[in-house]
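Here it is, the structure in full.
Here the complex is missing one protein chain, while the rest keep their positions.
Take a look at chain A:
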Amino acid sequence: MILIHLNNVPQTLQQPLSLQALLEAQNICQHSVALVLNEAVVPKHRWSSILCHHEDRIDVFAVVAGG
């Protein structure tokens, strides 16, 4: 079992999920968010190839374009 922190909320995963699978499982639309894994932005191209690890801190947030 893997414990992660998604937007500061602890979550347990039964099996290692890719970042992309994690977002899909959470019903988060991938077209409007960016993702920070352990304080580093992960480009969207790599979401499908990176697996969540125990104690990962993942922040998902929407793009803000206003000014």
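As a convention for this text, a residue touches a chain if its C-beta (ideal position, glycine included) is under 8 Å from a C-beta of that chain, and two chains touch if they have at least 3 such contacts; residues count from 1.
One rule holds for everything that comes next: contacts and distances are computed from a predicted model.
Comparing "Potassium-transporting ATPase KdpC subunit", "UBA/ThiF-type NAD/FAD binding protein", "Protein phnH" or "ABC transporter permease" against the UniProt entry of the hidden chain yields the protein name "UBA/ThiF-type NAD/FAD binding protein".
Among A:Leu3, A:Ala25 or A:Val41, only A:Val41 touches the chain that is left out of the view. Chain A meets the missing chain through residues 29, 31-32, 34, 36, 39-46, 59, 61-67.
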